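Of the protein chains in this complex, all but one are displayed in their positions.
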Amino acid sequence: MNWRARLLIFVPYAWLLVFFLVPFGIVLKISLSDIALAIPPYVPTMKDGFWTMITGLDLENYAFIGAGAVFATFALIVLAVGMFQILYPRVRRALIPDARYGIFDSAAVALTALAVAVVNIAVLVAVLSFLFPILSDFVNIPDFLYFAAYLSSLKIALISTFLTLLIGYPIAYGMARSAEHWRPTLLMLVILPFWTSFLIRVYAWMGILSTEGYLNQLLLNIGIISDPLVILNTNVAVYIGIVYTYLPFMVLPIYAALDKMDDSLVEAAEDLGCTTLSAFWLVTAPLSKPGVIAGCFLVFIPTLGEFVIPSLLGGSNTLMIGKVLWEEFFNNRDWPVASAVAVILLLILIIPIVLFQRNQQGDES
Amino acid sequence: MRKFSWFNATSLTFGFAFLYLPMLILIIYSFNESRLVTVWAGFSTKWYGELFQNEAFLDAAWVTIKVAFWSSTLATILGTMAAYIMVRTGQFRGRGLFSGMIYAPLVMPEVITGLSLLLFFIAIGLDRGVITIVLAHTTFAMCYVSVVVTSRLVSFDQSLEEAALDLGCTPFDAFRSVTLPIIMPAVISGWLLAFTLSLDDLVIASFTSGPSSTTLPIKIFSAVRLGVTPEINALSTIMIGLVTIGVISASLVSRSMSIKARADERRAEQG
């Protein structure tokens, strides 16, 4: 490798090291420091000498925000999913021996999956309640705010991902089925909001959802309701905001998967005796799965750390970790705790990110 | 032939209505006479006038454009270099770390990126201002640019570069006179993406800006926290309008170019 190639690699490499990796190292260090009335507002710093600084670091902030509980919860979730993945195929094979694939068989399969999941969770809960006295020290939580915020972020991200899929799939399907000369225009219409300011798109809903907003006016005028609905500053508004802003991320990968699909496959299925509905369920749906998975991750991952939507559309009881971090930093000026919150959030995110990358690579090969 | 059912038509109608109605309402009410934003009181453009009188907004807009221009330009240079390294350079020490650092900012929550950069700037004693926002935006936008350029480079016929080398180019010369002109559309869309991301960014800018360098999103955010205002409606309308014109003209240009290319090819085959 000659010096030119080395230089070419060096410049962006050094940039990312300095402006990405080093800052993250600093976050890690500060998360281990203590809050202080000083500038910067934490101790120890390099001014105290390198050794004093190293020995002054501790895990106090992590204990404070209940990192143990957060990890225990996530470990449980991973465990439950893992158990489900191992148990479910066996149970299914035992219950439904021959592979028939009608709509009713699919329903039976879905019910089996549900039953396995319920049994799974019940077993985990039973085991845990037995073990809890041992674990209680480990998951001792001084301040429930953070733990609740992590869980509530997870819940909001999961539900809104599901809602986005529910709304996004029919749109992508309609686009893929529309006439060829319409598709570029429809595609552009889906991409256009992506280029428009995120902040403005969230802001647009404030006027619609508020108590005197356009939606309430409309409903009052029609006479469906007699008292205005309270939507803004609740979790419902947060869901609407997330679905609205992240919809293009769901539609695009699903559309890409459906557009790639060979039309004659559905025709072949119908030729072989499928109804339109069962042809969709047995051919189109499985083939669009990579797009669905990619879309879900693209919505889920950024939603988990979302700040703008909960702070504009959510209320005081909307707990999301991005908002908590922001308030910890700007309002409470507790930098060490904010850093610890950030580190834990990143560690949680690693699981879906790794899964997403594996899905993408599997899709390519 | 694909069948287009009533179900498809309904889902498309409702889907696009959901996507566009909120923005449409925003645009319509920006022309409302009344300060009470939800009550229609006749057509007026007075909020646009007030917007252009508001020095604070104009200053913020100017800062935002400056930041977006410099950060997207830097990000395009660095991102193109990174993409070229990822696609063309073989194994080198630390390649795994490099590709990790290229992709991580794409999925990193903005609050974490913003927080870490702020703490970094404080640690090295750099005063917060336009420069720190430019550095921060360059860092995350270069990753988006590199993704866009990578996807173009992957589909790029490598024998074109080999042909240039074969005809006497040095590797750098081959990049400048063959590779760069051909991947130029991807580089330009990378720049546009970086520019838009920088224009839109609230979270990272809030962390890395100083008191003298408020950007437009920060200004809008602090204004709308308290509720809907007609000035912001007017500002939003202008921004939506600019983006719409930009995206539509870009897609028209690319479509007419591809139509022309197809016509040329047909004519060429006919002799």
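Per-chain numbering from 1; labels A and B assigned in written order.
Heads up, the rule we're going with is that a residue touches a chain if its C-beta (ideal position, glycine included) is under 8 Å from a C-beta of that chain, and two chains touch if they have at least 3 such contacts.
Simple rule for what comes next: contacts and distances are computed from a predicted model.
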Complex member absent from the view - protein name from UniProt, among "Chemotaxis protein CheA", "Protoheme IX farnesyltransferase", "LemA family protein" or "Spermidine/putrescine import ATP-binding protein PotA": "Spermidine/putrescine import ATP-binding protein PotA"
Touched by the hidden chain, restricted to displayed chains: B
Selected residue (touches chain absent from view) among B:L26, B:L78, B:A164 or B:L202: B:A164
Hidden partner interface residues of subunit B, rising order: 157, 159-160, 162-170, 173-174, 177-178, 181-182, 261, 264-265, 267-269, 271
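The working rule: only the chains that are shown with their structure count from here on.
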Inter-chain centre distance, subunit A versus subunit B - centres from mean C-alpha coordinates, in Å: 22
List of subunit B residues in touch with subunit A within their complex: 1-5, 7-9, 11-12, 15-16, 18-20, 22-23, 25-26, 29, 37-38, 78-79, 81-82, 84-85, 89, 92, 94, 98, 101-105, 107-112, 115-117, 119-120, 122-123, 135-136, 138-139, 142, 171-172, 196, 199-200, 202-203, 217, 220-221, 224-225, 227-228, 232-233, 236, 239-240, 243-244, 246-248, 251, 255
Subunit B partner contacts - residues on subunit A that touch it in the complex: 1, 4-5, 8-9, 11-13, 15-17, 19-24, 26-27, 30, 40, 167, 170-171, 173-179, 184, 186, 188-193, 195-201, 203-208, 210, 212-214, 217, 244, 247, 251, 263, 301-302, 304-308, 311-312, 322, 325-326, 329, 335, 338-339, 342, 345-346, 349, 353, 356-357
